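For this view, one protein chain was removed and the others were kept in their places.
== subunit A ==
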Amino acid sequence: MSQVESNKLSGAAAPDSNSVGPVLSVSGVTIAVRTEDGVREVVSDLSFELGRGETLCIAGESGSGKSMTSLAIMGLLPEPAAFIKSGSIRLGDQDLASLSESRMRRIRGNRVAMIFQEPMTSLNPVLSIGRQLIEAIETHTSLSRSAARAKAIEALKAVRIPDAEGRLKQYPHELSGGMRQRVMIAMALALKPDVLIADEPTTALDVTVQGEVLELLRDLQRENGTSVILITHDMGVVAEMADRVIIMRHGRMVEEGRAADIFARPQADYTRELLAAVPRIGGGREAVSAPPLTPPDKGEGDSSRDANAPVASVRDLHVRFDLHGGFFGRVDRRVHAVEGVNFAIASNETLSLVGESGCGKSTTAKAIAGLVPYTGNISIGGRDLVGLGRDDRKAVRRDVQMIFQDPFASLDPRMRVGDLVAEPLVIHGIGNRQERQDRVAALFERVGLSADQMERYPHEFSGGQRQRICIARALALRPKLIIADESVSALDVSVQARVLGLLKDLQREFGVAYLFISHDMAVVENISDRVAVMYLGQIVEMGTRDQIFSNPRHPYTRRLIEAVPIPDPARRRERFARLEAEIPSPVRRLGDEPTKLRLQDMGGGHLVAA
């Protein structure tokens, strides 16, 4: 229905897709950056053409120069630090590389538009979206205010935003991430540009929303004949969207070809590596890393404890945050982040918590790590944390360590990495200086770094290396449970695969249990023994990996699995699973308690909410 509506509203603007010549041609473009060590090329001699109505995906890992390329086309390179050294970017018969800023401004947004990764930061938070849309239209056309307003409403309807007219008055923070990205798309497409550059447009979105946004982009492109350059690191998105693909690495084009060819017959070694590293849903967990059924023999100190007792168990966990409002700033609403969660983790086991943003999975992790206040019971190594004194609590907490999502933010930038890894030992008074030094060196070697890197600072390492440092730090106290909160989400796929491999190796070696928190279903399938699916603060389904992925019972679990883009163009979907409505807010008024879901055992420990 909305399909019909947007067709009608966008008019008969679809141009003839057979018209001659490329819309955009980039030839021999070299982009350089001025650094302290002189001028360095970040994109070297890049050439490609973009046909009318075509979708070209530029794929590559961080540092491949894909974003620089898009900024160069938009004339948005941060000059003078970065500049186009040579080559031309032709849009029709104009060379964009040599245009003045004022002429470029007329083309930007009008003939070439761009949408960015993070829709919250690309919209002005203090202006209503209506005003931003109308201003964008007025800048490039001679339409009157009321005509521009009508066009803005039309644009919002085209991106399937319900109640478009009412939305004009709303501010960016009042919209969800998916809605904001749709507003960005509406803004970009309102003027029917020839070329739309989408730089990681769905990376910041939840997977179910991602599907919708991709589908929307595809439909709008088909209707308007817009040419799209889609920049992404996600091979699943590439497979879902691309007509042609360019694979980039270190600023150079490694391979170019039709999407089907690239996926079926990759020519370059790098492309093959990249595709091999992509976690695939349905791939299962490699047999080699299957955990032994009985926990391995534990060394010293563990004999006193029952081997079958869970490493950590969580009973009836609630986390609520008070919101103050009203004239006197009294508590009038609460965020019900976690609502009665129960699970247990055995040693040597990986339990994954999955769900979309706001479902409470990270809050659960933080409660177990002692970072947020909670109610309910958390016991670690058989000891309940409630009623323990400060020192006892510290001793019990030793057994739980955490690895955070962003390895750039979770290490103190002013400390040497060796000191950072040694710090847990210092805090818990383990060993003397020399022993600690030796232990840290051993940890560095174990996680795949070299011991002579201990004197360096965090900023001297890449993302993957930093995450290895975080892992070494988490391992320093020989914990029984490591919480990995989206720990591989910020990493490139090839690095991600290696870090996941390291985590599995460490589990086999130390028998540590993982609570693995992720939104990425493919990664979860790869690493988990058991999986718990969270929705609005509650677990809706929990079971072994096979139970969840081969036989999902709850509709939400199914939607989550179906929404994951598959890195195979042959299995491209016409329609993504669509949400009937937005996920409701976990913010509730006082006294308005959410209904508790009751989990039923479907056999073999497969729990599903009724």
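Quick note on the criterion: a contact is a pair of C-beta atoms (placed from the backbone, for glycine too) under 8 Å apart; a residue touches a chain by one contact, two chains touch by 3 or more; residues count from 1.
In this text, contacts and distances are computed from a predicted model.
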Response to the item:
Answer for the undisplayed chain, UniProt naming, from "Phosphoribosylformylglycinamidine synthase subunit PurQ", "2-oxoacid:ferredoxin oxidoreductase subunit beta", "Cell division protein FtsX" or "ABC transporter permease", is "ABC transporter permease"
Fill in: Among A:E118, A:E135 or A:E423, the residue in touch with the chain that has been omitted
A:E423
Worksheet item: Of A:Q117, A:S379 or A:S410, which residue touches the hidden chain?
Response: A:S410
Discussion item. Among A:A268, A:L388 or A:L477, exactly one should touch the missing chain; which is it?
Written reply: A:L477
Discussion item. For a quick check of understanding: of A:P22, A:G370, A:G431 or A:P594, which residue touches the chain that isn't displayed?
Written reply: A:G370
Discussion item. In the whole complex, not just what's shown, which of A:A441, A:V495 or A:M542 touches the removed chain?
Written reply: A:V495
Worksheet entry | Interface with the unshown chain - residue positions in subunit A | 35-37, 61-63, 81, 250, 286, 288-289, 366, 369-371, 394, 397-398, 400-402, 404-406, 409-415, 423-424, 427-428, 446-448, 456, 459-462, 464-465, 470, 473, 476-477, 492, 494-495, 497-498, 501-502, 504-505
